[in-house]
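Here's a slice of the assembly, chains where they normally sit.
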């Protein structure tokens, strides 16, 4: 028998409004550090809900503070949502689909899509903010509603912290955050301890010698070097790590040449690396450098490739005690059948810096966004994604098809977890 | 002892003007079928020289006709220059370097450079036109000065012919054209018979399944497929053709993904293929299709790649008799030590259509653009390019460093060859 938190009372009535916010955000996605419009929507709603609002924190970040000293002994809770979208062209699945384009940091125009569902995070946190404002009698303490830019590039949380976050805003006892996944709406996944991977993104620039497509002998073909690098990088995971080491090495982008009859002088690769411990991370990074250098040497490249960091994500580690409290609260509120303890995820998330910087526990969880028919085993929704039965995060098809249930549960989860520190 | 053609008398005095034209064109390159500004310069100069000028032929092509019935028995000669430039970022070698950018047919903005030296072709033909105009007493007959668009994509000559060229302009007895190469300025290379390769350009689109960079198991990674294709395509030339078959298979462009943490759904390759006979061409095209299809199947791609033609170039064959006449005239005018008979070139050129369409002989030759110090063996300048001692066509460094001598000899060569049919 589940017992919902009093903070969630009346939430269902807000759903039409939340859905409208969500659709508006979904149709108007913005790339990392370009979240101007989103920040405007957020600031307006927070102001409306009675929060003290500060914008432009760490670029386009927004912080809303609500103090509620109504006699209670509640502490201080940071609730965080991330706001940015991705350079992905959205599939044609919903009427509010994005047709937006924007110029990314590379200077290239690309379509933009909320392919990682941050629009549901923003909406859920706005819903929680509205509830907290409306139901001040049911809690005491301080809430920081943090809307972070640029999570996708691992830079937003650092930018906010570097912008004096800890000095400018109230201290907090716990940091809470969440992410929508491809899983049944209504379900939640929380893992105490190491939850998500460290992430390192690298830009590899390969230097050849350009020339005419018909005279390869006068060139050093950087596309052949780049292709050799891509294939040889596969051996890091397959040969250089133990089967029980957990790591991913992905080449997410490759780019060289414009015209078929010109052999270009350079090629660019963007790598993304996920690891769960420092030893493995160092071994992978060393192998990347070794392989990239040697494959260029194999072709007689005029100079070695350049490897430059694009961004990095810390490990995401949920505080054991705090996470167990959250799991208990979720189980009591929503039922054991919808609360799961997943295995470690090789995806990354920069949320952890809010806990680490303040020296306080943090807890991060996932909530589902899709119709449960896609998922034969709700505890392991990734199986359905792997089998092609449901879209994965970052794909052009990652458009939640159970929006109402997802927003409801996302908002309830924030309120339920927060209430543990606000009473 | 060399005997220059009377048509070249006084040409040296025009050099400052020709150099100025050249530098202006070099600094203002235009992509294929976008040669508006260049066509404007050409039309103005031709008009000034007394030619009847028609613009907009086959898009941006310009045709100037000069009839000179001064009592002689001369025939009719077509002289052709091509006008387009390439999406290459020019190296910083000369003050008049290009900083121009333009949007190509793919909708992408790119830098533009006269990396194939068509600016020297235009300038030389304008120089020849001015001389022909000024020295009408020295020849008789009809000259067609043809400034063609879009040679780089093999489409300009066809576009002009498809635009009624043969009906709208006087018939001609011979078609003459030339191309600057990485070789000592002052030197000329003419090959009777098969001179340049047939060219086929293909766009290969590889379909995978996109997703999050940390969850490759839920995707089919098109970048790994594309890399496998690039490497396996090398085996066409190395394994599937005889050592004595002459062919080149180049992947000139590869493009997939934008962000390192998204595995893209597709990858695009642009291929360029050069062959010298139909049997080899068919074998190569069949092997490309086989390899591309199988490498996608190896990854379990959701559907096979698409292979679409981008453009094609015909074989370039110099008429044996006419080419021998031109070689003799060049030798007598400039000295045997600067006239060479090269081996077949795997580069392609769409000039041949002007001769083939009219059923008349055509002759095409190369002239050098660079300081002779780069080339230990002037007969084989490609060796210096292969050794890295001189830039090849289409490279960011292909900026002639002996401009005056190159323009002088390029103009002289047109006049000397043309005079064979104009007296």
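Letters are used for the chains, namely A and B, taken in the order the chains are written, and counting of residues starts over at 1 for each.
The definition used in the following text is that contacts are C-beta pairs under 8 Å (C-beta built on N, C-alpha and C of every residue); 3 or more make two chains touch, one makes a residue touch a chain.
Not measured: the values here are computed from a predicted model.
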item	value
Copy number across the full structure, from 2 displayed chains	4
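Definition applied: only the chains that are shown with their structure count from here on.
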item	value
Distance between chain centroids, defined by C-alpha means - subunit A, subunit B (Å)	49
Of all residues in subunit B, those that touch subunit A in their complex	86-88, 104, 106, 108, 110, 115, 152, 197, 199, 201-203, 209-219, 221, 223-224, 226-228, 230-231, 234, 248, 250-265, 267, 270-272, 274, 310, 345-348, 382, 385-386, 388, 391-396
